[in-house]
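What follows is one structure encoded as structure tokens, with my remarks underneath.
All protein chains but one are shown at their positions in the complex.
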Amino acid sequence: MSQVIAREDLSRWLNSLMEERTVVVPVVVGDMVFFRPVAKAEDMTISRGNATLGPKGCLFPLSHTMFTVEQEDGDVRVIPSSLEREMVVFGLRPCDAQGLAVFDLPMLAEPADQYYRERREKTALVGLACAEACAECFCTSTGGGPHDARYMDVMLSEVPQGYLVQAVTEKGKKLLAKAPLKDMAVQAPTPPDVPRVPTDGIVAAMRRTFADKYWSRLADRCIHCNICSYVCPTCYCFDIRDYQQDGKTHRVRSWESCQAPGFTKIAGGHDPRADKGSRMRQRFAHKLLYFPEEFNNVLGCTGCGRCVRYCPVNIDIREIISDVQKIGGG
Amino acid sequence: MARIGVFICHCGSNIAGSVDIARVLEAARKMPQVVYVEDNKYTCSDPGQASIRNAVKAHRLNRVVVAACSPRMHEKTFRKTVEQAGLNPFLLEIANIREQDSWVHSDDKERATEKAIEIVRLAVAKVARNYELYARQISLTKRALVIGGGISGIQAALDIANAGHEVVLVEREPTIGGRMAQLDKTFPTLDCSACILTPKMVELAQHNRVVLFTYAEVQSIKGFVGNFEVEVRQKARKVNHTTCTGCGTCWQKCPEKVPSEFDLGMGQRTAIYIPFPQAVPTKPVIDTEHCRYMKYQRFVASGEEDKKPPQCRVCEKLCPTGSIDWEEQDRVFTEKFGAIIVATGYQTFDASAYGEYGAGMYPDVISGLQLERLMCASGPTGGEVKRPSDGAHPKTVVFVSCVGSRDEAKCRPYCSKVCCMYMAKHAIMLREHDPEVQCYIFYIDIRAGGKAYEEFTRRAQEEYGAIYLRGRISKIYQEGKKLVVLGEDSLIGRPVELSADLVVLATGMEPSSGVVELAQKLNISYDTNQFLVEAHPKLRPVETQSDGIFLAGACVGPRDIPDSVAQGSAAAVKAAALFSQDYITTDPMTAMVDISRCTGCLLCTQVCPFKAISTQALRDGRVVASVNEGLCKGCGLCAAVCRSKAIDLRGFTNQQLFAEVTSLWQ
Amino acid sequence: MQDKIRAKARELLETGTVDCVIGYERATDGLTARPVFIYGTAGVDRLVFDQTCVHNLSKFLLDRRDKRTAIVAKPCDSRAINLLINEGQLARDKVYIIGVVCQGMPEVSWNRVSKEPQERCQRCPQRVPVVYDYLVGEPVEALPVTFSDVEQMENAGPAERRGFWLEQFGRCIRCHACRQACPGCYCSECFVDQLDPTWVGIRKDVTDNEMWNTIRAFHLAGRCISCNECERVCPVSIPLSLLNRKLEKDVGEFFDFQAGIKAETVPPFATFKKDEHLKGVE
Amino acid sequence: MAVGFEPRVVGFLCNWCSYAGADMAGTSRMSYPPNIRIIRVPCSGRVDPLFVVKAFQMGADGVLIAGCHPGDCHYTEGNYHMRRRFALLQPFLDYVGIEKERFRLEWVSASEGKRFTQVVTSFTEQLRQLGPRKDRELMAAKGVQRAV
Partner (left out) sequence: MKQAESTGTLAGQKAFSYFPGCSLHSTAREYDVSARLSCEALGIELKELEGWACCGASSAHSTNELLAVSLPARDLKRAGEVGLPLVAACAMCFSRLKIASHELQNNDMRKLVQTVIGQEIQKTARVVHLLEVVDSRLDAIPVKKPLTELKVACYYGCLLVRPREKVAIDDAENPQLMDRLVRKLGAEPVAWAFKTECCGAGLPLARPDIVLKLCHRILAQARQAGADCIAVACPECHSNLDTHQEEIRARYGDDARVPVVYFTQLLGLALGLSVQQLHLDKHLTDPVPVLSSKGLA
């Protein structure tokens, strides 16, 4: 016996969650899919494949005010921003959930990033298992899988009768408390085949190719447009700046990209990664070398394939992985 | 960190009357980086200024905002004040809360006060981003170039020289003297033109501070006020003027005769010639186009041996000092100047544009200037007025006014100013030459504004019997020996028909040929009639938009002799005043380039009205913009069009203006 | 076409006319194309050319200003080259242009190629490169330029327009990919990256995004050569061509000017006419 | 028209003509609505579209640029360049929904105090009629999320 929620009941459940929580769901805009808070579950769309931008923005916003400083004759008050309502992110895919797990490693390691921690704690993840794999997916090669429920609070997988419901965490159980679930015997769907990329020994291979001119040749066609970092579920580079308006000062944090020229520019104008090649290598080394070395062999990539899909000049991480294996293979 | 002091002026009740000063003070105190505020009854008064100076010292202020009247009123005053307080004068901003607030919103104290606060806010935001500016001092060459050797050029040159400065005068003709030298007598006094002009010409030629380049032209001009570099082309005279004594043998003996430009075709000159007897220098040039030996050599060069004329070389044989130099070529040399005076004068309108008058078709239809030559004692006819066709003495002479003046159709909408006067002069002179002459003058209006001018034209009518007919001429045609003149007397509204022996067209003035090219070399502007444009038609009549370049005489517009002379002197004074300083102080509010940002698209060089931006090549090979602060006038066009914000304007920087805009919402 | 390009590329590299040929090769989806730099004859056979070669390669020339480079250029790309020469960014004699005649390209994204040609191609007047050293393909009939899309937007009500654009700008994630792809955006430090003054800054509020998108479009007024790379690369599909084409339209109407058609030309903002009568200015 | 709505106007005035014209209005004690905040620039040609767009971003209801009449520019050409810039910028901003009525270019000479008051009065009135900018409402309607 396993628990199932019927299609028509799904929105009822989500709507009930909205009473005390913000519910974020996939919403279709033109030919794109974004995770956005909605007023009623009917506004959501469960589409095949991955959203244009993952839910990372819900926990690590594109741009948000960390705190506000007010000056009232002489004395200064600092008002930190905070998330009033709890949040439910619905319909995210395993690779994106894994991305958040990757986020957690640096962000929650002490000293933790308080803004991220607050949002992470107040957010529950209700995932959707992938019924099919896109051409650019390769999650199974990066330690995940289309039905990988490990990083969810609740996992749904599509079955003829509706959705097979699996409460993964305590948080998940709480969410499901009021959910209209039916008990029935259903066969758990089999995960789709996902194209594989040979990632074994990639860390060592990356080390060995570090000095190879491969990177600068590869960078020839890169226009350092930053898209890869912005769509990536595991990229967490940011920049901070103060803004004055209406007599207050707002300290704002926004996404940044290591591919942007001048990202590493330091006082005096020196830029240790001034050329495209070293920036490009930095990006892939971060995912496939530094991160695993730092956090016991966890790859900094979850195989969601977005960078492959959106790169205007087809710089394809899968190709790079196999090239690196060739060049730096033991 | 800026420490800003704000000083708010009551201006008696002018401001305090409609602005709540106390509230403005309160608000100003809260503004970012403001560390001191105070108000005064009259900030511009001595005690007011004193208290600024004291406050600067007492509170270690490094920026000052004065909220008072318009900066156009007292900016200079307060710049001095802060300078006396030991600050750079440019660390000051004025908040205009009088002209642009209290005086215009006296009916609404509440909102006038709000506005005053924000005006102060703007000034505070801006001044926080002011930084020290220093006027640059540029050395200058105390040497003037005068272009054009007419009467106003001569006058200008003499005055500058007598003021103690070196002058170089460049004249493209073989002699100085210009149009005035071609005149017989001058109105309204009727004194002989040569008698009053030639002494000046000689004085100039002999002046120890004047260098004269005749038969020479300005080829190119670089640089800016105080530091012009000018290339002058000395055309080949084929005569060595250092050895030539001007004895005159050559031009008396030269066999080749051609129509004389100076006499406007009324007479002839030789191929080696001086334009007129009193020419300065009184040394000849060879007209290489007509000189027989030159022709001969051209034939040899072209290989048409058979057609070749005799070799001639008479001048060479007869010259006692052997000064003929067939090999001489054009020479180009560069001179440095601190100021340039343009006095290129005018030429007369070519009347053949009026088909109906038959100028150029009928020999006895001549221009006013041609008549001058016919009347001139040293002219081709020795002052005897003979008409060109048959040398007969004309008895009936018809004058047509406004030929090439006041005529839209001929693109000459302006009045040439002198024609009415010289027609009257001619009428008088002709009668004096021959009492039987009857002059008819067709006029549109009689323009005789000027000292003793109106009286003069009256004399022409009353004492010398000139008959003035108001109306235009429609047609002139030859009938036998006579010229039939068809016109209209618009006062009686009847067509009139006259049969004349001689018709004189009062041709108007137009700028000398080549003035546009010169203006472009100088980067000064000219109007639709190609007259040069003064910096301000009333208040800066002899200056141009380019510092150090001045205008004199008829190149600016129709002028008569007294005006041209006056302007020559005026321009001279401007130059002399410039030379009275030891260096030129430039306004520090000029553009500056951040070469690390400049992409070298050079849009700025294209928009700069003063050609003040040139390029420089950097060591890494990049070519970037570079500002010549001597030329920059601080308009900021470059800063506005620069996409990468690499070029900016001191005093109105992007930081300052941006801060002002955003401050309104902070 | 492809063979001709390969042959020419081989010749240029063999004779040492250039050290590098910038062209297209097959992408990893096995369907579309991607830019490629060929440094030796060995690589020449990687070169391909077909309906999926949408990228404007001319911007890559700025990475090789002082090196002799051959480049495959479609009509719009060739206009970009003229623009860069006109603005002193490129020396004509350093570039060998292999011009390709263009029938209009389809919408191309990874693993996807549309049947219909792109909208902008349907309106494109250039079918043959405006400048080239060697031309591949048979010239085809040019189409009349139309601005129906822009006019449609112009005719919408102000509130409708405002709503539309706020929504678009609200979606912008300010990755600045539009700038990176644009051949006209070559500033060493873009105004958006500047700190003092912080014209826009890193904040990605809709108002900041509007400032960014409008000013960038305006910086391209009279310069945009409508290759549409900005719109192609935009990961959140903001219709940037609607902005650029509005300005292209007005620049054409007011100043009778089209960017990149000639290398020697005076751009509209570099000059003026004293007596010109311009809409909205009395 | 919003009741009691007072538009905020930013005015860029060229130092030689229009700023002096504004002073002239003062010296001759004319009166106009106090809604305008004047920023002095050397020449209308100095005004970079960045400042205009920034003003609108900050929340200005209207922007005025005033310079010398064509032909009178102290720097001979500045206003001609501004004229071209404006001719493109105004319809462009209108295109993105900042109504063209909110952005004006006017020629005001140093002697035209009267004209300056007329310009400011009519502009302010026009903006009152137009009412406040609707951006906030429209964003809400379109579900646009703000970073602040």
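Structure notes:
Note that the chains are named A, B, C and D in the order they appear, and that numbering of residues resets to 1 at the start of each chain.
Here is the rule we go by: a residue touches a chain if its C-beta (ideal position, glycine included) is under 8 Å from a C-beta of that chain, and two chains touch if they have at least 3 such contacts.
Please read all numbers here as calculations on a predicted model, not as lab measurements.
Within the entire complex, contacts from the absent chain reach the displayed chains B. Of the listed positions B:Y296, B:Y477, B:Y526 or B:W665, the one in contact with the omitted chain in the full complex is B:Y477. Touching the missing chain, out of B:Y354, B:Y414 or B:F610, is residue B:Y354.
For chain B, the list of residues touching the undisplayed chain reads 354-356, 358, 361, 409, 475-479.
One rule holds for everything that comes next: only the chains that are shown with their structure count from here on.
Ranked by how far their CA centres sit from the centre of chain A, the chains are topped by B. Each of B-C and A-B has its own count of C-beta contacts, and the greater count is at B-C. Spacing of chain A relative to chain B, judged by their CA centroids, is 72 angstrom. Chain A and chain C have CA centres that are 32 Å apart. For chain C, residues that reach two or more other chains under the stated contact definition are 189, 191, 199, 203-205, 269.
For chain B, the set of residues touching two or more other chains reads 596, 607, 641, 654, 658, 662, 665.
Residues 8, 10, 19-20, 22-23, 25-27, 29-32, 34, 37-43, 45-48, 50-51, 54-55, 58-60, 74-78, 81, 85, 117 of chain D are the ones that touch chain B when the two sit in their complex. Note for the complex: chain D touches chain A at residues 58, 143, 145, 147-148.
Residues 27-29, 32, 34-37, 55, 59-60, 63, 109-111, 171, 173-177, 180-181, 189, 193, 198, 201-205, 229, 232-233, 235-237 of chain C touch chain A in their complex.
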